[in-house]
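Of the protein chains in this complex, all but one are displayed in their positions.
Order as written gives the chain letters A, B and C; numbering starts at 1 within each chain.
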Amino acid sequence: MTRIGFIGLGNMGGRIARRLVDAGHPVLGYDPAAGAAERAGATPAASVAEVARESDQILLSLPDSRAVEAVVLGPDGVLAHAGPGQIVVDLSTAAPDSTRRIAAALAARDAAYLDAGVSGGAAAAERGTLTLMVGGEEHALERVRPTLAPFAAKVFPMGPSGAGHSAKLLNNFLNAVSLAATSEVMVAARKAGLDLRTLLDVLNSSSGANWATANRFPHIVEGDYLEGGLTSALMTKDVVLYVDHLRGLGVPALNAAGPLASFGLAANLGYANQISNRVVDAIGD
Amino acid sequence: MTRIGFIGLGNMGGRIARRLVDAGHPVLGYDPAAGAAERAGATPAASVAEVARESDQILLSLPDSRAVEAVVLGPDGVLAHAGPGQIVVDLSTAAPDSTRRIAAALAARDAAYLDAGVSGGAAAAERGTLTLMVGGEEHALERVRPTLAPFAAKVFPMGPSGAGHSAKLLNNFLNAVSLAATSEVMVAARKAGLDLRTLLDVLNSSSGANWATANRFPHIVEGDYLEGGLTSALMTKDVVLYVDHLRGLGVPALNAAGPLASFGLAANLGYANQISNRVVDAIGD
Amino acid sequence: MTRIGFIGLGNMGGRIARRLVDAGHPVLGYDPAAGAAERAGATPAASVAEVARESDQILLSLPDSRAVEAVVLGPDGVLAHAGPGQIVVDLSTAAPDSTRRIAAALAARDAAYLDAGVSGGAAAAERGTLTLMVGGEEHALERVRPTLAPFAAKVFPMGPSGAGHSAKLLNNFLNAVSLAATSEVMVAARKAGLDLRTLLDVLNSSSGANWATANRFPHIVEGDYLEGGLTSALMTKDVVLYVDHLRGLGVPALNAAGPLASFGLAANLGYANQISNRVVDAIGD
Partner (left out) sequence: MTRIGFIGLGNMGGRIARRLVDAGHPVLGYDPAAGAAERAGATPAASVAEVARESDQILLSLPDSRAVEAVVLGPDGVLAHAGPGQIVVDLSTAAPDSTRRIAAALAARDAAYLDAGVSGGAAAAERGTLTLMVGGEEHALERVRPTLAPFAAKVFPMGPSGAGHSAKLLNNFLNAVSLAATSEVMVAARKAGLDLRTLLDVLNSSSGANWATANRFPHIVEGDYLEGGLTSALMTKDVVLYVDHLRGLGVPALNAAGPLASFGLAANLGYANQISNRVVDAIGD
């Protein structure tokens, strides 16, 4: 039976590990927070090294590339214990450049690294209906599919190593662009005296339609900010990752100004740790 | 019977006038281009003044506010001949500030001015399925509804004078934002080695979805640029109108940089008079 | 003796006209505000038409291209009375496209049109030390030099018609860029705990130096905002003119986002009609 290890049992990781446990997989879990493994129903490990030594497949759910590099490349980390056939699946939102470096280091020890961008949030994790965008070797992906099945409803192979984390950044960037620009438009509409509900009807049946006009603003104009989603601080962080990603690719970042300014302004006005939908108040204050 | 006048019988105006004629309305038409009225099936008028004197309702379909101001406020123009009960419907893409000034001038002569932003393009004009976003007095709108019926499938009252032209600019702006940002994302995706069709599937089922991911890029990745739509030069013009509109409203234009840079670059690289979808080639060249 | 006419006797125009009168030139002045001509020491004219008929050289100092077009191209305006050898000098901040159209219309009547961007402000106008950047025919410029001498210390011929107003927009744009970016940098420096006076010393002896680091912020960090200069509303207006100018030239506006966002934000936060230096408070609030 495949021995599954899990490092990073926070908001997302804890819920995903629980899905695995509930599906009958034994999970060896590690998180620096005391009790996190137990809460997820996993067998607690004493260290990253123990998880690395005792698992065939290791899932990571960490806050950023710095944390992933510490866990994988750091002293007594995953790489130090990696061996042939082992597969690491990184569910973090991370910098594709870093992802590719890590994958190359593991490949040198005949281990595989899959970068899996996650879409769907905590509720979808709980229901097991996440969407994964996966970069890396397809044969490794085929081998981990049974492990992904309990928590991911859709699994898209995106391309080579880094492509999964790249796809995640690209999606989040378009989300940020739509939310920022639509917020500005709604503030302008209110000042121009337009009927906001009618405007949303018009936009949603025309070329101005986007995720924010369709799924956010019909609630926001009723006063419901949909608390619980991505904060402005995290939105800005993802946009900076996107800008650095484009720099690495040699593609000019012509379109990042809007979200950088908008969510930066929201953070500056005290909305940093509130849902990014508050950006409309930041622009309209 | 309502006497309908029509000024500006070009690409859009000619098609709309034809719909009115085919629906049995007598139309008195004026356009500086010889033969334009006849081609639309309208009775040719010798001048703007003749249309203004002889019509109960006057439709305008002109390139910009400069042209609208010349026709309405210029010597021997519509305003000079306007009288009680007359209604002017402006179907142009125009600056809301200018629109409000014109409406006020006509109101002083007891005539009404409705600003109607048009969505749908030439094909919808021909089929009579345009969408209108209308600003101005609702009772005037009620009176012109029979005139609009032959060419507009949906008519949205948006608010006071200027609200129709404002809604049009706001929609076009979001369209421009989505197209520019998605183009950049697709160029980055190609350089990062992502499968572009899979990426579109992911975006369209996630928060990155917008009009361009749903309706443009599934064709563009197959090599079909959907020629015939809005050019990069016109897209830039609309974005500049939007920026000036926000300036007038006192709303900070935080999100205009992306489309300004992207379509400006496309124009600079020789795509000015080609469909704005070519912006992806401009960024990716 | 050269008969000089002056249209627009406000803040700048009134001071310039006064310099001409004090230098012994007879000036026939028109301004819609009662008493403006008398206050400047000019002979009051009853109308634009009277100035146009009775002057060899006509100076304009008006708020924008809309006003210039009304005065020159409007009914009974300057153009209607223009004749061979007459020279119009436009001291307004205006759109170069409009300037070129007006110049062409006057050229058709053998009159000349010089566009003169003005640098220096009210104090320099009073002392007669303005800088002029002039577009249009050099021989016309040579003929008006004696008229310019009493108020302009430097006169730069910039190129063909429109080049003077273009140079003015380009200078103002770089001013706006420097002020906006330096404000952001100073806010960041304060939050990072840097000594602001030392930072200014460093910047001013290095590649970060600009007009704002050299001439604005050494005062601002002492609490002196240099009230009396260009407001944020006017700064935004000039940047929008610049963006529209680049659109007309087919040059991508890649660098307008900063000042558009910064001064737009300042306007939105209540600083619209205060000196643009307040933008640092808008960003840092």
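Please note the rule applied: a residue touches a chain if its C-beta (ideal position, glycine included) is under 8 Å from a C-beta of that chain, and two chains touch if they have at least 3 such contacts.
Computed from a prediction, not measured in an experiment: that's the story for all the values here.
Considering the complete complex, the chain that is not shown touches A, B, C. Checked against the hidden chain, the listed residues B:V21, B:I58, B:L265 or B:V279 yield one contact partner: B:L265.
Considering C:I4, C:A37, C:V78 or C:A261, the position touching the chain not shown turns out to be C:A261 (whole complex).
Of the candidate positions C:A49, C:A105 or C:V202, contact with the hidden chain is made by C:V202. Contact with the chain that does not appear here is found for just one residue of C:L148, C:V185 or C:A233, C:V185. Within the whole complex, the absent chain has one touching residue among C:G10, C:P44 or C:P157, and that is C:P157.
Contact between subunit C and the absent chain runs through residues 96, 119, 131, 133, 154, 156-160, 162-163, 166-167, 170-175, 177-178, 180-182, 184-185, 187-189, 191-195, 198-199, 201-203, 205-211, 213-215, 245-246, 249-259, 261-262, 265, 283-284.
Think of the hidden chain as still there; on subunit A it touches residues 75, 236-237, 240, 243-244, 246-247, 250-254, 256-257, 260-261, 264-265, 267-268, 272. The chain not displayed touches subunit B at residues 254, 257, 261, 265, 268-269, 283, 285.
Going forward, only the chains that are shown with their structure count from here on.
The two copies, subunit B and subunit C, are related by a rotation of 180°, based on C-alpha atoms and rounded to the nearest 5. Chain centres were defined as the mean of their Cα atoms; on that basis the chain farthest from subunit C turns out to be A. Each chain gets a centre from the mean of its Cα atoms; for subunit A and subunit C, those two points are 50 Å apart. Taking each chain's centre as the mean of its C-alpha atoms, subunit B lies 33 Å from subunit C. The geometric centre of subunit A is 39 Å away from that of subunit B, both derived from CA atoms. Residue numbers of subunit C whose C-beta contacts span two or more other chains: 254, 257, 261, 265, 268.
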